[in-house]
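The complex appears here without one of its protein chains, the remainder shown in place.
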């Protein structure tokens, strides 16, 4: 027990910055305090020059969190991005000029009607069928431009090629390309992006090698003095980042942050505690770690805005 | 569908206020957007002069949220408070000079050891046995001072009497007394506060009538033009506030906000949707309503800080 | 670690009894194993003659779980029942001849329409407005019959009086009366039943004393050699049963089972771990305990059916 650390009740004030609020969270309990811990850990990751892995699952791009990821890449707060095909697909859809739309959350859901109207629902977000046509057209043009280089290409290599051919400044894929941040997506086949790559490859040179990234990824895990990981959601990005540490018995992350609503008791990896990860050697025994149990659309902006204050960004 | 409302990706900036962040949340999705909706609804409640009921469950006082509640009372944002005996007990413990303490959330839990050391755990918060002794001593003095007025006293009446005898300016009970905001606590018997009241009453005049508040409470529900409710958690406060509306077939809240982690699918009232409440007439069909599914220690400060900005408080 | 206990994969077979399935659960993991643990603990509670407290929250009567509770009372598996006013209200509604109805869970919810049709929704269950009229009529007749005995009556006393005047053999209140199992309901005021008692009392003799049960309840906690508790949901019943143990520093339950979907991380008492309860002295350090994280409409029947097999009932 930290014997002398009293709970201090939050005092709100007009114009209070997010950074000030989160500092106050450090003296509260439950999940608000966990956010303050996460900011402290992330700050230490940045200051110690740890290599910062970032696992992004969930529908964070449709939710309006794209620029946060792009900016974190820009500011050097993400060194390695591991994400789902879905987030990359939605990033591309916006890069090609389409949009996600909001619907009123109090409106009853009329999914059969939506189907007939060509509207695809992601909880309270909409995407029109046209977006997928635009995606296909633009992506095939890019694939064509990639040409021979697309033969037996790694997924991170494909992302670099695509990133260099996108103009949207806010695009995660573009920004990662510019900042030389590799994007890994081990389950690319499990996305519209992956489906398009496969379909194009049926009649053209493109062939994606889902295993070709493993060397680069494990090198990234082992060649740095210190390393940290931030996990949004769970899923494949969480497992993939952690499993790489299993290749080296002396390894393990020095820092780990997870934001999730999953729970530990059902035994799935997404909800597994970061202590459990210590037993596997994925995180060091001495590794600083925290899980925030809350919706990432709330927590990620809070952590990031607080870091912006502390690190004097923008 | 609000056809033209695009998802706009959050842009964070240095020194950004909580109010600005929440305004940005209004163009995102999932639970972050729900927070923005909640702020809009609360603001409308304030501006239309609706009577504002506030149901507070969960361990919000031990968590460091006491001053938020006190300030909301002070600013006229809570007209009627319904809460648990636990929150009132912990409010009193602090009013009598004791503290809640934080422990490191990464430390393993040693509950058997804590037991031997006289430490009572509330997740990552501690309270020492001494606090309960201090509570008893001080509360009995107050009960003695109340004297004859304590015979057949209503729970809200008891709170007023106690509130007038507390000096702690931050205390919810004190502040409610000062601002003439009634505190209802239908399950007072289910708390240490209630136990103390009962024990004292065994040998003294105090006798608490748990049903004596019903007239006042139902009058409060029906005598105002507009009414709104904010529910933190669920539990007895949620049910009690809503059931009062069943006494008048034409009634129903005009506004409703809930912050909870409970889920709808298990059928309990705490997690029941606000749409379900419409079928009972607890909320008007036209009533504006939103549930934020997240930890209240994060969400309540966000909503309140955002309102402070908008309403120009402090 | 139990070194030699291997996971044994479940083998299903035709006509397999629930008891056999749960025995198999004992060699699986996660929540299925927790059910097997719960059955073992409950069986030991019965065999050691522990006093068995049972805390029942949630909408278990509307959900079709009434007879399980009645039968558990009948078989001597519940010695003390602590529940919500809602469960008692719905028990009475059925005792007076009304029914709960099921709706298709795939049907869209039309709560505004339901409101106009006099249908009250509890997730996928319906109750008609008429049920509440029937409740009022019948309850007032019973109150009238109780007469003078209703003055300053304790809640458990009121339940006994009501139970003796109900004919429905399946009613929990009736069965508890027959078996001399006391029913405590500290938040009775927070229910339609409580509202009716209050309204009747406005013009008649009935006056309910919500604190009058405390002596009897704390005696029940301390006068038995061993004691155990089963908690369905959480809420007031969980807190009330546990807090009684705080009155005696040497006390604490020997056995504890909880079935809940609440989570620990938000700090509320409903989701608090049973280890946390050890720090308070609510459960003995040596107390056997388990939480099953799942919907009680699934888990309670499984536990109970398995006990029926083991204890050779019906």
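Letters A, B and C mark the chains as written, and numbering starts fresh at 1 in each.
One rule holds for everything that comes next: a contact is a pair of C-beta atoms (placed from the backbone, for glycine too) under 8 Å apart; a residue touches a chain by one contact, two chains touch by 3 or more.
Predicted model, so just to flag it, every value in this text is computed and none were measured.
Student: If the hidden chain were put back, which of C:6, C:148, C:180 or C:250 would touch it?
Tutor: Only one of C:6, C:148, C:180 or C:250 touches the chain omitted from view, namely C:6.
Student: Which candidate, A:191, A:227 or A:258, sits in contact with the chain we can't see?
Tutor: Answering carefully, the residue with contact to the hidden chain is A:191.
Student: Among A:46, A:214 or A:311, which residue is in touch with the absent chain?
Tutor: The single option touching the absent chain is A:214.
Student: Applying the definition given at the start, please give the residues of subunit C touching the unseen chain.
Tutor: Output for subunit C: 1-3, 5-19, 21, 24-25, 27-35, 37, 59, 62-68, 71, 99-107, 119, 122-126, 170, 288-290, 293-295, 297-299, 301-302, 304-305, 308-309, 312-314.
Student: Just checking the interface: what residues of subunit A touch the absent partner chain?
Tutor: 57-59, 62-63, 86, 109, 111-112, 114-115, 119-125, 132, 186-192, 194-195, 197-198, 201-202, 207-211, 213-215, 233, 235-236, 239-240, 243, 246-247, 261-270, 272-273, 275-281, 285, 295-297
Student: If you put the missing chain back, which residues of subunit B would it touch?
Tutor: Touch set of subunit B with respect to the missing chain: 29-31, 108-110, 263, 265-267, 293.
Note that only the chains that are shown with their structure count from here on.
Student: In whole angstrom, what separates the CA-based centres of subunit A and subunit B?
Tutor: It comes to 35 Å between the two C-alpha centres.
Student: Taking each chain's centre as the mean position of its Cα atoms, how many Å separate subunit A from subunit C?
Tutor: 43
Student: CA centre of subunit B versus CA centre of subunit C: separation in Å?
Tutor: Chain centres of subunit B and subunit C, defined by C-alpha means, are spaced 26 Å apart.
Student: Could you list the positions in subunit C whose residues touch two or more of the other chains?
Tutor: 109, 263, 265-267
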